[in-house]
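Of the protein chains in this complex, all but one are displayed in their positions.
Showing chain A:
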Amino acid sequence: MSLKNKLHILKRKYRSKKMAPAFNALHTFLYLPNETTHNGTHIKAADDLKRTMNTVIMAMVPCLLFGMFNAGYQHHLALGEIQSVTGGLFSAEFWTLDNFMVGFWKIIPLVIVSYGVGLLIEFIFAIINKHEVEEGYLVTGMLVPLIVPIDIPLWMLAVAVVFGVVIGKEVFGGTGMNILNPALTIRAFLFFAYPTWMSGDKVWVHGAVERDQAIAGGQNLDAISGETILGALAQSKEVAYSTVDMFLGFIPGSVGETSTLLIILGGLFLVFSKIGSWRIMLSSVIGAIVMGLIFNQVVASGWIPESSNFYGLMSAPFWEHLIIGGFAFGTVFMATDPVTASQTNKGKWIYGFLVGFISIMIRVFNPAYPEGVMLAILLMNVFAPTIDHYVVQGNVKKRMKRVKVKTA
């Protein structure tokens, strides 16, 4: 008897049992279910939620792999064991097995903890609520490891995932019902609960924190600096990386968000496959450019002294904001989450624009934590239903006007 038939018999056997959702979740990963339509449309399109989520994950895989190489590269570079890259994207110093293995052994545990803890909670809630396990966490689980610093302790990640999934999603009713992007809720929790692990110039390079502690313990070593570009700009320091490095991603940062090039590729894939909203991505970039230009204009007009706290970030050319920090990653993978973004097409333009606009604003005006994308998206998540409300009201008003014209 084939595996297919065996599983079918098991599924029937456990149909009304408590653990049925857990069994079905695993079963449907192996086989597309044998469910048929009843009334309504007798045929259905090929796409389901699993396919949709899988497409987003595929778009993130290049970022994940690059993140592994980059983790090792930044580590070895900071220790002075290798030279910085010179030959562009295909530099031999970067794509070494050694670099990859350092990152692999640091990042895979993050992925396992993120998925393990998150899916466990999803399964528990599905069993308690007696509904099927929904696929929302598949994307969240991949996003989380990509947006945290590499050395984040695993227990912290686990605590944050529990918080993010339960408070960010399940209390609202699970996938499709949440207000805030769960991955960003997880990150925001880490950010406010464990700020020393989430910002500063030590956390972005593997080994930097450890080294710091060793120095504090009296050992005679050189400290490693792993300052991000945003961090440097916020303190009006000289940036040590070239524009090409920033664009290709040979810079310190959260695990998977450094390579703008690969993020753009992922974004194009999402737009092409019609899974990601091009409206949000495009309008977010426009919003960021507008805000960047405004700040550049302020600097050019001499309205702000060079001694100001904000000068460094304000004077950064507007286009540089697009390739540093988490802006590109947030725009492509986080702002486009269909559940928490605006749901109407017109609303998406407004929502995306404001995400970009506010990201850069927070970035510049909050130099203590110079990454504004997370907070900007969370803020706009909250406002998205309001934006939609007004867009929908436009349609409603049109309908009421029609009646008035008639009766007048």
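In this text, a contact is a pair of C-beta atoms (placed from the backbone, for glycine too) under 8 Å apart; a residue touches a chain by one contact, two chains touch by 3 or more; residues count from 1.
Assume contacts and distances are computed from a predicted model.
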Which of "Deoxyribose-phosphate aldolase", "Cation acetate symporter", "Autoinducer 2 import system permease protein LsrD" or "Na(+)-translocating NADH-quinone reductase subunit A" is the UniProt protein name of the chain not shown?
-> "Na(+)-translocating NADH-quinone reductase subunit A"
Cross-chain touch to the chain not pictured, restricted to A:Ala341, A:Met361 or A:Ile377, is A:Ala341
Out of A:Arg12, A:Lys130 or A:Arg402, only one touches the absent chain, namely A:Arg402
Where the complex has a chain not shown, which of A:Gln74, A:Ser199 or A:Ser277 is the residue touching it?
-> A:Ser277
In terms of residues, what is the contact footprint of the unshown chain on chain A?
-> 4, 7-8, 28-52, 54-55, 132, 134-136, 173-177, 272-275, 277, 338-339, 341-345, 348, 388, 392, 395-396, 398-400, 402-403, 406
